[in-house]
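Take a look at chain A:
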Amino acid sequence: MLRIENVSVSFGGKAALDRLALEIAAGEVVSVLGPSGSGKSTLLRVVAGLQPPDSGRVLLDGEDLVSVPAHRRGIGLVFQDHALFHHRDVWGNVGFGLRMRGDSRQEIERRARYCLDLVGLAGYERRSILTLSGGEQQRVALARALAPEPRVLLLDEPLGSLDRRLRDRLLEDLAKIFDELRVTALHVTHDRAEAFALGDRVAVMRAGRIVQVGTPDELWARPADEDTARFLGLNVRDGTAVRPEAITVRPVAPDQGGDGVVRRAVRQGPTVKLEIELNSGETLEAVVAALAHPAPGDRVQIEVDEHGVSELSVEGPKALHGFDR
Partner candidate 1 sequence: MRRQVTVCYKAIAAFAGAGALAFGVVACGSDETPTDIVLVTHDSFVISDDVKQAFERESGLRLRILQSGDAGELLSKALLTAGNPQGDVLFGVDNNLLSRALDGDLFEPYESPLLEQVDEDYALDPEHRVTPIDHGEVCLNYDKAWFSERAVEPPRSLDDLADPRFENLVVVENPATSTPGLAFLLATVARYGEPGWQDFWRELRENRVLVADGWEEAYNVRFSGAAGKGERPIVVSYASSPPAEVIFATPRPKEAPTAVVEDSCFRQIEFAGVLRGTRNGEGARKLVDFLLATRFQEDVPLSMFVFPVNRSAVLPPAFTKFAVIPENPLELPAADIGANRDRWVKEWTSIVLR
Partner candidate 2 sequence: MSARTWRGLTYGVPLAFLALFFVYPLVSIMERGLSSGDDLAAAIDVLTEPLTREVVWFTVWQAVVSTALTILIAFPASYVLGRYTFRGRGVALAVVTVPFVLPTVVVAIAFLAVLPERLERGSAAILIAHVFLNVAVVVRVVGTFWAGLDPRVSEAAATLGAGPWRSFREVTLPLLAPALAAAASIVFLFSFTSFGVVLILGGPRYSTLETEIYNQAVRMFDLRAAAVLALVQLVCVALAVWAATRLEAGLAVGGWRGREQDVLRPLRTPRERTFAAISLGALALFLGVPLAVLVERSLAVGGGHGFEAYRALGKPTNALLATPWEAVVNSIVYAGGATAIALVCGGLAAFAVAGSRRGGTRLLDGSLMLPLGASAVMLGFGFVIAFDTEPIDFRSLPWIVPVVQALVAIPFVVRIVAPTLRAIDERQREAAAVLGASPGRVRREIDLPVAGRALGVAAGFAFAISLGEFGATVFLARPDSPTLPVAIFRFLGRPGELNVGQAYALAVILMVAVALSILVIERLRRDRVSWF
């Protein structure tokens, strides 16, 4: 179990992590979701031992890691932009950690091959890093981090620089690999879909703090505060969060009034996202599944399912602030 206790880090007086607390159970994948600049990478660097915290502790299975240097922590990290060793080929990268822990040749051979298979790069052993595509580099980075069987795997925006299709495929692969290996992982991203796809639980981070932790469903159902709700993509109305799929949209004739007018309609795979300008001037997002949906310019009437509305706490973040027990 990984336990991050009240960790603070500041750079030049500016707090990157502010008494941050988070627990990850063995075998669990937690995704930290936050906008850029919220301190996500710093969090990973603290856990990996690359950044000493100003205060607070990091415990792994009860052992305080703060005085343990990075190379003795047994924590794997997949870097943003990979940070691969360009002077070594694929094999040299994947086998690196195994050599560091002093594995025998056969063991290195077996394990590295297994990891390359796992990420779908069998046969790439002798390729130079510079000849690989972005997605392939990402897979090498993952295989490299997984090879020495880290106690915890950290992933820093692992799919950030890839195109959408590749991302979706890699997301699935990642989820499968995590399942298969029962990895304990901490994953940070700014992308909601990525966080929901990978994380058993998702921790929402803002300005150096975790403001809410929960399963994707819990977060979706009950966001802690306005900012979180907005960041997740929920509508915020009168101190409540309204889920887009809980809104029923019905077209009306132009002269019949209705509640508002559709400004945009964007197909997102099986569903369509509608941006509706209400008569009050507010904007509301709704999601419909039908093939026949209102078009921009159509006047519509809306209906909100009361189960799709949740109260927002005004001081939500405070409840989660640290282990004060």
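A word on the picks: all candidates are chains of the complex that A comes from, given by their letters.
In the analysis below, contacts are C-beta pairs under 8 Å (C-beta built on N, C-alpha and C of every residue); 3 or more make two chains touch, one makes a residue touch a chain; residues count from 1.
What you are looking at is a predicted structure, and each value in this text was computed from that prediction instead of being measured.
Enquirer: Just to confirm the interface: in this complex, chain A touches which of 1 or 2?
Expert: 2
Enquirer: Can you list the residues on chain A that touch candidate 2 in the complex?
Expert: Going through chain A, the ones touching candidate 2 are 48-50, 52, 69-77, 79, 81, 83-87, 96-97, 100-101, 129-130, 144-145, 148, 150, 154.
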